[in-house]
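Provided herewith is a single structure, encoded as structure tokens, for subsequent inquiry.
Subset of chains shown; positions unchanged.
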Amino acid sequence: MKNKKINLKRVIKKPFKTQQKVGKAPGTVTYLGLREDGENKISVTDYSGDFYETKVLENVEETFKFRDTEAISWINVQGLSNVEDIEKLGKYYNINPLVLEDLVNTNQRPKIDEYEDYIFCVLKMLYLDKEGQLVVEHMALILCEHAVLLFQEIEADVFDGVRERLANKFGRIRNRGADYLFFALIDSIIDQYFIVLEHLTDKIELLEEKVYNSPEQDVANSIQQIRKEVLGIRKNIFPVKEIASRLVKTEHRLIKEDTKLFLGDVLDHSIQIHETIEMLREMSMSLMEMYMSNVSNKMNEVMKVLTIMASIFIPLTFIAGIYGMNFEYMPELHHRNAYFIVLGIMFLIIIIMLIYFKRKKWL
Amino acid sequence: MKNKKINLKRVIKKPFKTQQKVGKAPGTVTYLGLREDGENKISVTDYSGDFYETKVLENVEETFKFRDTEAISWINVQGLSNVEDIEKLGKYYNINPLVLEDLVNTNQRPKIDEYEDYIFCVLKMLYLDKEGQLVVEHMALILCEHAVLLFQEIEADVFDGVRERLANKFGRIRNRGADYLFFALIDSIIDQYFIVLEHLTDKIELLEEKVYNSPEQDVANSIQQIRKEVLGIRKNIFPVKEIASRLVKTEHRLIKEDTKLFLGDVLDHSIQIHETIEMLREMSMSLMEMYMSNVSNKMNEVMKVLTIMASIFIPLTFIAGIYGMNFEYMPELHHRNAYFIVLGIMFLIIIIMLIYFKRKKWL
Amino acid sequence: MKNKKINLKRVIKKPFKTQQKVGKAPGTVTYLGLREDGENKISVTDYSGDFYETKVLENVEETFKFRDTEAISWINVQGLSNVEDIEKLGKYYNINPLVLEDLVNTNQRPKIDEYEDYIFCVLKMLYLDKEGQLVVEHMALILCEHAVLLFQEIEADVFDGVRERLANKFGRIRNRGADYLFFALIDSIIDQYFIVLEHLTDKIELLEEKVYNSPEQDVANSIQQIRKEVLGIRKNIFPVKEIASRLVKTEHRLIKEDTKLFLGDVLDHSIQIHETIEMLREMSMSLMEMYMSNVSNKMNEVMKVLTIMASIFIPLTFIAGIYGMNFEYMPELHHRNAYFIVLGIMFLIIIIMLIYFKRKKWL
Amino acid sequence: MKNKKINLKRVIKKPFKTQQKVGKAPGTVTYLGLREDGENKISVTDYSGDFYETKVLENVEETFKFRDTEAISWINVQGLSNVEDIEKLGKYYNINPLVLEDLVNTNQRPKIDEYEDYIFCVLKMLYLDKEGQLVVEHMALILCEHAVLLFQEIEADVFDGVRERLANKFGRIRNRGADYLFFALIDSIIDQYFIVLEHLTDKIELLEEKVYNSPEQDVANSIQQIRKEVLGIRKNIFPVKEIASRLVKTEHRLIKEDTKLFLGDVLDHSIQIHETIEMLREMSMSLMEMYMSNVSNKMNEVMKVLTIMASIFIPLTFIAGIYGMNFEYMPELHHRNAYFIVLGIMFLIIIIMLIYFKRKKWL
């Protein structure tokens, strides 16, 4: 429970953690994330149709030589807290300082910005960690002439598929330009969203069954929790549709016409994700209604039991009370069969009451 | 009940069943449906104004000869799991691999894509099976110069009407081009939606009566179930309006001007379907409110019975209790008519109480 | 009650009654309404500035001669089930078969279609029959060069005003073209909507008073009924705004510039109707909330009565119970004034309780 | 209470009071208001930079001479039921009969229509009468070359400010054209809206306090009343935003460029009013929720009192009941201290119960 809360806060609270930056000059490259260990790991995958090489680099200067080669380079920077390295890289690749600022700003909302020589894209990666907790990671991509620069906070295995296709020359990827690599990476990130949404759907369906069976208060809490998760995810995923549609319509020279066909697919997926989130939201809201109706029903049941018990026994107790009075002159008391007659009457009352409640369908 | 659940999952969950594809290269033609028996049944209906022939083909290669004839060919592929055949067909008809990928992807959202030589359209077919369960089937159409390629998971009888009109030369269909066949097939699919919606409306009206008569918890569950069904259907039907409006406005050379008049009709229908779904949604939501108000009313009734019983008999029991006390000096006890006077007072209290509750309209 | 239900079904269910047409070829003129007596009554009102004639025709062929005269003709076809006559008429006036199909399709949603030689418009007429039940009638108009063709299921008296103005040469109508007649007829239909909406408003205000006074379950049912009626009406009236705005903006040669001024009025009215329906919808929704709050309040009141009665008499009964015990050694029992002291204490408890409940404002 | 209701009806019902006009020819100038005394009061304020005159006219013909003078004339017609005068005035000023029709139609929705020689504007005036009741008045303005024609049902003092500025030559108004006067009048009407909205806000805040303190049923009724008032006001005020934005963007020759700066201010205000109404609506809705939560809480409190009383005394009464039984052989009865021991046990039970309820935080 504890863990979940923390993770949720990552989703929900992130946008506000900008205080330490308030008042600083725009264009100041300041890391705002939580992983401040200061180490960046930089690796490069360099390839063309007949050539493939991948290695981890010692320092940021080693990336410089890849800028002007014809081969496509995927420069992968993991860890955003070592701001100096990123500034060096940015300077060499001629990236605007404002871009670098957004790049390390882990609170940056997903967006796409087109510059003359490169395209800058911020996305959020969503995945489930080993304990099934939802994690949101900041991710930034820069598409240059012959290179894609990828910045991420932690090493994620979402890109293993791309890496494999590159290594094994599977599919078209080795014969196409940097824009195709750019697309393939974005596609990998978006594919992950489907898994997260499926996970959420499963959670909602589980809750649904719980609501049917035992509407305890903690079910209500879980429903609210889910609603907040859906809200948080929506915030991080919704801009993606806009990004995809921008990429499909762009006239930027770095995006070739035939890559746009593939980007159309990304757009398709992001529309589907959009619709799914809205559906999840509606489902979670109707779940709450369901829950409330169930609580009311339980209450109804409780009240029926009380009413039946009270309606039967209170009148009987009253009758017993009458013959428990100590008046001197109560003729019935001295009648031989009076006791049994009264018992019979009481029994009759019980029968009548039961029939009445049966008719009312309370039994 | 079991069956329904399963079918519903088909409607709701399908969009997420993409895991097995996550990480694969785009353009890989992978079947994602549930019917993996591996057999495709390919049939061809070939016709022109004065010629009509229909037959089941042995293998996919037999379809090739129809490509270049002037007669209109309707090539019907049933079963999408034999991916190889579909790839062969696609190759021969010059279909982009990305299109083939979407074609066999049963999770693909309804859409329309215009290419230079063909138009590709994905739709969902909704129908009620023999047990009245709602089934969603993936369906893809490709309109070529002289042919319409129709891909479906199972053999559906929705197209029997078209087949009959072709065979019997009824209406215009035999004298018109492939685009008219394309329209006629889409029209048949959309006509089915009306039946499904009528079925849902009947279900909602049935529930409405149940809500009036006996607001049990399972009625609430049914209402939620209906809401989920409406949501699921909406997801599959909504994009159709967009598709129809695209077809009406398209400048594609394969769609002739006079066919657009008919497509305008399809657009009309899809707007009507759109409105109907929204109405069903609103009706199901107000049904839930109705239900809640009924539960509250029942509770009110229960509480009234309890309150009336308790309010009448608790004071009486108290009076009886007083004269059941064993004090030595209680002058009333020795009075001759005391017992009957007390009984009279009790009776009076009952009368007063009943009048009081009558006035309050609780009786 | 019965009647109402039936009429409501007309409003709600109609859109789905298309099954008998599913599978038929588009362009097949099939009557889908409920009045299948097979008889059409065709009448013609022919007029120009100084000429006026109105008569009922024997057969459809008699209408043909009016096509080419300069005088304006209003051809009124009542009864849509005799499809043959309508087809003949359509053929002679050069109407597209698809138009004829929509014309007799009583499920057709209101719309306007502009063709080269004529304008086709479908509207729904709403009126209250003699028992105050809401009736929805399908209506279709075709504006030609010198004629307006009006198709309706039953003879409605909505057009009496137009007829009178024509006969008595009142206003501009006799000196203007067919487009003005077209406008005048549409205007008459829309004027009826105001009456229906006023009727609904009265119904809602009546319900409002009922909700205040006696929130019985049948009030809730009536509210839901009204909401469904509003939904059903909305469906039939909403497209009218679109139609009016299309007419105002059209460049069609049959609509003259100075008639557009009047059509602007129609647009004004349809916007007002639109807003009114939305307001009625909101009012009916807040009525339901009102009702729920009233139910809760009534329950609160019931509970208070119960709680007051129980809280006062249960403790007293307990005290009485104590002195009803048969212990041998109970010193109080033998005290001379014990009985009266206990009675006094009981009276005191009642007083204290009453003050307590008074303070809590439960009394 | 009575009064309020009547006024509210004016707001809500007006749009439907068109029955008496249904069937009449368009362009028929028919007064639809409630003040049918038949008398119009016509006054004129004539001014230029160095000239100012104001007087009440005897008959409508006296206004004619002001049409062609260079000085700006503000012709004020109070009372709309004398339709003849208005028609004469309209004819002389060349106003379209359709405009005159809308002008006296008190149900006309606010709108603006631009004609070649004049601009026609309908607005609703909202103000609080002496008893604080909200009144809605129909108002129409016509901007001509050198004159503004203002039509209102009753003499309102909203324009006193304008009159004063004219008389005292305060501000720019005397040196500017008719369009500035037109703006100044509209501005005065809109300024009143702020007062009405402030009044509503105060009412809502008052209700809020009542909801906190004593959630009686009449509070719920008041909330609904407010919601209806907000709805009714919204209907009359919303179109104003559209009108203002039209005036700012118009190319009409009668509106000079430098007057548009001021009209921009009117637009600003109408946006602010728009936002405020939406906020009031949301506040009134959340007030209802607040109320419902308070009712539930009160019920909770009532139930707790009942449960505590019942839970403590019912078991005790049972114990007393046991020792009130008349069995011959009940050893305890003969024990010396039995009575006091039982009393002690009862006391103990009370203590335990109180602790239990304290723990549950019910006390």
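Residue numbering begins at 1 within each chain, and the chains themselves are lettered A, B, C and D in the order written.
Note that in this section a residue touches a chain if its C-beta (ideal position, glycine included) is under 8 Å from a C-beta of that chain, and two chains touch if they have at least 3 such contacts.
What you see is a predicted model; the values in this text were computed from it and never measured.
Chemist: If you could, jot down how many copies the complete complex is built from here, 4 of which are displayed.
Modeler: Of the complex's copies, 4 are shown; altogether there are 5.
Assume only the chains that are shown with their structure count from here on.
Chemist: Taking contact as defined at the start, I'd like the list of chains shared as neighbours by chain A and chain C.
Modeler: Chains that touch both chain A and chain C, as defined above, are B.
Chemist: Would you kindly count the fewest steps from chain C to chain D, each step being a jump to a chain that touches the current one?
Modeler: The distance in steps between these two chains is 1.
Chemist: Quick check on chain B against chain C: do more than half of the interface residue numbers occur in both copies, making it same, or fewer, making it different?
Modeler: Different-residue interface.
Chemist: For the two copies chain A and chain B, what is the rotation angle that overlays their Cα atoms, in steps of 5 degrees?
Modeler: It works out to 70 degrees.
Chemist: Can you check how far apart chain B and chain C are, centre to centre, with Cα atoms defining each centre and the answer in Å?
Modeler: Whole-Å distance between the two chain centres: 27.
Chemist: Can you pull out the residues of chain C that are in contact with at least two other chains?
Modeler: Each of 292, 296, 299, 303, 306, 310, 314, 317, 321, 324-326, 330 in chain C touches at least two other chains.
Chemist: Touch graph across the chains, line, ring, star, complete or other?
Modeler: Topology of touching chains reads as a line.
Chemist: Dump the list of chain pairs that touch, please.
Modeler: Taking the chains two at a time, the touching pairs are A-B, B-C, C-D.
Chemist: Provide the residue numbers of chain C that touch chain D in the complex, in ascending order.
Modeler: Per the touch definition, chain C meets chain D at residues 160-161, 164-165, 170-173, 183-184, 187-188, 191-192, 194-195, 197-198, 201, 208, 212, 261-262, 264-265, 268, 271-272, 275-276, 279, 282-283, 286, 289-290, 292-294, 296-297, 299-300, 303-304, 306-307, 310-311, 314-315, 317-318, 321-322, 324-330, 361-362.
Chemist: Mind pulling up the chain C residues that touch chain B in the complex?
Modeler: The touching residues are 12-13, 15-19, 21-28, 96, 98, 102, 107-109, 111, 113, 214, 217, 220-221, 224, 227-228, 231, 235, 288, 291-292, 295-296, 298-299, 302-303, 305-306, 309-310, 313-314, 316-317, 320-321, 323-326, 330, 332-339, 342-343.
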